[in-house]
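Apart from one protein chain that is not included, each protein chain of the complex appears where it belongs.
Chain naming follows the written order as A, B and C, and within any one chain the residues start at number 1.
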C-alpha cells in the first residue's frame, strides 16, 4: 500500500508540473517563472498532504536515500519506494505524451523541449542567452540543483518521523522547499529537483529529435540530489551526536 | 443551517472567482494564469475557513459525493448539500450578470466568454492555438479535470471528520488543492473544478450567443469530478481495510 | 497599550500597501494585480501576527464594529480602537506623502491617483475602460466591497476570542481574506477593504487636484464594510442561537 502511495503520489505530483510548466511557457510567456514557482509549491504541498500519513510522501529518490541513511526508512522499503517513484515519474510523462495534441506544426518535440531538464544548449534560458556569448553549463546546473537538493531533502527528511511517516509540518515544509528549488533552478535546468521527474521525462522524450538527447544529461539530475541527500544525512547524524554528547555531559 | 452554509459558502467562493477570472483576463492579460491561481487558493481557503465548523464547507458536489460514499455525510444531507451548492453557483453567476456593466461594445456575451468552462472552440486557449492547427479537445479536458478532481476531492474529504465537519487542516488543504487544480485546468477548460461553478455559469450564459453553447459541454464538468470522487472513495475505503487487516494481523 | 497597538498596527499594515500599490502600478505595470494580491496577504498577515496577542489586531473599523456587535469588544474600547485605526491610516498616508519624491513631471497628484479608492472616473480601471463605453460605477463598487467586507470581517471576527484577542488562526485567516478582497476589488475601487485606509488616503489626497475629489466618494468605503460587519454579526449570533437551541433540544 505504501509503495502504491509513492507511485500514485509521484505521478499525481509530477503530471501537473509537466502540464503547467509547458502551458505557462507556451501560452502565458510574459508571466515568467511565477506560475512555475506557484504550481511547484501547490503540487508537492497537495500531494504530500494527501499521502503523508500513508507512506511519508517521500516522492523523490533523493529524499528516500536520506531517509535510509538516517534509518527512518529500511533499505528494502527504500529501494521499493525509489522504484515506485521512478515508475510514477514515467507514468506522468507517458500521460503527458498521450493527452497533449499534436499537428504538423506542433510536434511532440516542441512540447518536450519546454519540460526536459538540461544545461548548455538544453538549458531553459539557452535561447535568451544565445546572443550574449554565454551559456548555463554543467557547473551552474550542478550548483543550483545541489543547493536546491539540500533544501528539498533537508525539509522533507527533517519532517519525517522515526518510522518514515510524515509529521504535521511535512506538507508545508515540502511545499516551501520545492517552490524555492523551482525558483532557483528553473531558469538554468528547467527545475528537475527530483530524479524521478527528470527520468520520466528523459525516457519519454528519448528519440523525439530534441537538440540535446535528454538521457545524455540525466546523470546530473541523479548525482546532484543524491549527493545533497548524503550531505543532509551527515549533517543530521552529526547534529544528533552533538546533542547526545551535550546531554551526556550535562547529565 | 448547514445547507444555508453550503449555499452561502458556494456563492461567496464562486463569485470572486468569476469576477477575478474575468478582469484579470481582460484588464491584466500579461499577468497570465498567476492571478487565477492566487484567487482560487484564497477564495476556497477563506470560505473553507469561514464555514468549515458549520457544515464542513464541502462547497462542491463531487466532494459531497465522496463524503457520502465514505459515510462522512448521510445521503439525505448530502443531496440537500448538493442542491444548496448548485443554487449557490447559480446565485454567484446571477450576481455576476447583474453587476458587470454592458454597452454596445461590451456585451454580456463578452463577459461570459472568459468564465464559461469548455473545450475545443470553448477552451480558454482556443484563440492562442488557432494558428497552430491543434485544439484542446474533450480528452485533454477530461484528463485535467479528472486529475484535478482527484486532488481536490482527496484533499477536501480526507480532512473531514467522521461527522462531516472540517478538521483543523481542511481550509489549508482545500486551498492548496483548488489552486493546483486551477493551474492545471485553466488553460484548457477555464478551471471548472466544481460542478456547481460550471453549472451556475452555464445556466446564466445560456442563450447569450456564445460560440459554443456551454450547457452542451457541461456533462464533462459533472462526469470527471464525480468519477474522481468515486475513485477517491474507493482508495480511502481500501486504505482503511488494509490498515484494519494489518491491525488484526499484528493483534 | 491596546489602542497604541491598533494605531501602530494599522499604520504598519497600510503604509506598505500604499507604497507597493503605487510602485507596482507605475514601475512593474505588466505584472498586473499579482503583486497587489501578494502584498495585501503579507501585510495584513505579518501585522496581525505581530499585534494579535496585544489587541486582537482588528486593524479595521468594520472588524471592530462586528466585534462590538458580537460582544467580543466593549463599546468604549471599540470606539477608541476605531479612532486609533483611522489615525493609523492617516499616519500611513502622511508618511507616504512625505517620503515619495516629486518633481515638475512627477507630482503628488500622480502618486495619489494610483492609491485613492474610487469608482466611475476614479476606478482603477477607468483608463482601460474608457474606449469601451462602460465604467465601473457605484453599484459594482458597492457589490465588490460588500462581498469582500463579508469575507474580511467574517475571517477576522470569527478568529477573535471572547475577550477580543486573536486566536491562533487569526493571522492566517486575516491574511487570506484580505488577499481575496484585494483580488476582487482592486480593478474596480483600488481595494479599499478597510475604512481606515480609504480615509487616510482621501484626507491626504484632498485638494491635490485629482479628477474626482476622493472625499466625495469616501462614503462607499465606510457604508459597504460596516454593512458587511452588521451582516456578519447577525449571522454569527443566529448561528450561536441555533446551536444553543439544538443543544437544549438534544439535552
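Everything below uses one rule, namely that contacts are C-beta pairs under 8 Å (C-beta built on N, C-alpha and C of every residue); 3 or more make two chains touch, one makes a residue touch a chain.
These numbers were taken from a predicted model, which means no experiment stands behind them.
Remark: the omitted chain is touched by one listed residue; of A:4, A:33 or A:83 this is A:33. Here the missing chain is touched by one residue of C:102, C:130 or C:240, and it is C:102. Panel shows subunit A; residues 30-34, 37-38, 41, 125, 128, 132-137, 139-140, 143-144, 147-148, 150-151, 154-155, 158, 169, 172-173, 176-177, 179-180, 183-184, 187-188, 239, 242 of it touch the chain omitted from the view.
Seen across the whole complex, the unshown chain contacts subunit C at 1, 12, 15-16, 19-20, 23-24, 27-31, 34-35, 38-39, 42-43, 45-47, 49-50, 54, 95, 99-106, 175.
As a convention for this text, only the chains that are shown with their structure count from here on.
Rotating subunit B by 90 degrees superposes its CA atoms on those of subunit C, with the angle stated to the nearest 5. If each chain is reduced to the centroid of its CA atoms, subunit B and subunit C end up 28 Å from each other. In terms of their C-alpha centroids, the spacing between subunit A and subunit C amounts to 40 Å. Multi-chain contact residues of subunit A, defined as those touching 2 or more other chains: 30, 34.
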